[in-house]
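The structure under discussion is supplied below as structure tokens; questions concerning it will follow.
After this line comes chain A, so read on.
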Amino acid sequence: MLKIEELHVSYGIIEALHGISIEVETSEIVSILGSNGAGKTTLLKTISGILKPTTGVITVDGVVINSMETSNVVKRGVVHVPEGRHIFPNLTVQDNLILGGYFGSAAQNNENMMFVLNTFPVLRQRLHQKAGMLSGGEQQMLALGRGLMGNPKMLLLDEPSLGLAPIVTSEIFSIVRKLAKEHAFGVLLVEQNARKALEISDRGYVLVNGTIELSGRSEELRENPEVQKLYLGGKNVDSHI
Partner candidate 1 sequence: MMLELQNLTVRFGNLVAVNKLNTSVSEGTIHSLIGPNGAGKTTVFNAIYNLVPYTGDILFSGKSLRGVPTYRLSEMRMTRTFQNLSLFYSMTVEYNIALGLHTAIKSSILSDIAGVNVYSRKEVKQRVARVAELVGLSQLLNAYPAFLPYGTQKLVELARALVNDSKLVLLDEPAAGLNAGEKEQFKEILLKVKQGGVTILLVEHDMGVVMDISDKITVMNFGNRIAEGTPQEISENPDVIEAYLGVN
Partner candidate 2 sequence: MKKFTPILLLVLALLIPVIFRQKPSLVYYLNLSMIYAISAQGLNLLMGIGGQISLGHAAFMAIGGYTSAVLVMVLHVPFIVALIAGVGLSCLFGLIIGFPALRLKGFYLAIATLAMGTVVTDIIKRIAITGGDYGLRNIPAPRLFGFTFGSSLSQFYLILAGLLLAIVVTRNFIRSKSGIALQAMRDSETGAQAVGINTSNYKLLAFILASAFAGLAGVLYGHSVSYLNTTNFGLDLSINLLAITIIGGMGTVWGVVLGSFLWVFVRNLMGSGLEMLTGVLFGVILLLVVLFLPRGLSEIGFRIAGRFKGKNESS
């Protein structure tokens, strides 16, 4: 469904991604692991059209999207929930959600709104409060809910566990998993919390300095000593590059 081939992305003269190929199928959750500065966020920004690749192709259901404006990428059903949530703090929860469905018809948005509020009942109680007043976990739910308002076929999640207590992270992850399976959309999950990410995802890629270093089924990756090293920093992690 989402297919990325040989993607190169540069900031000015510095290349951040050196030829990356990734696929995500419908109903599949795929995690991207890697340390800070490995290029994970760059990858997501490129998919959502914020950055333009130097070379490479990104397709969604066979349609090339890498030269599209972000608004057209969103219309194609690719929704990016950014790192740090980026909710609109001085807008109400309801207004935040409305903006998630900017392109939808009124009927469709009402339906989606019901769905989001049923999925995250906390948001219903706080519908008319300013989003900035929500707790970290609630804000993450709002960010997710806002993403869901856009009828995603493909959800790009950047660090959803950032700054959240483990129990809240678990709750959010289980909701994501359930949604992906029940509503048949793909999820590309970028996470520092490697173990958690590998628990809910089907497959994973390990990104090191802009290159895919390892990939495979999540169970395999979890057992892989390289992955352990990457996250607790054994000697010479970088030396084999």
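Selection rule, in plain terms: all candidates are chains of the complex that A comes from, given by their letters.
A few points about this structure:
Criterion: a residue touches a chain if its C-beta (ideal position, glycine included) is under 8 Å from a C-beta of that chain, and two chains touch if they have at least 3 such contacts; residues count from 1.
Keep in mind that this is a model prediction, so the values were computed, not measured.
For chain A in this complex, the touching partner among the options 1 or 2 is candidate 1. By the touch criterion stated above, chain A contacts candidate 1 in their complex at residues 14, 35-37, 159, 161-163, 165-166, 169-170, 192-196, 209, 228, 230-239, 241.
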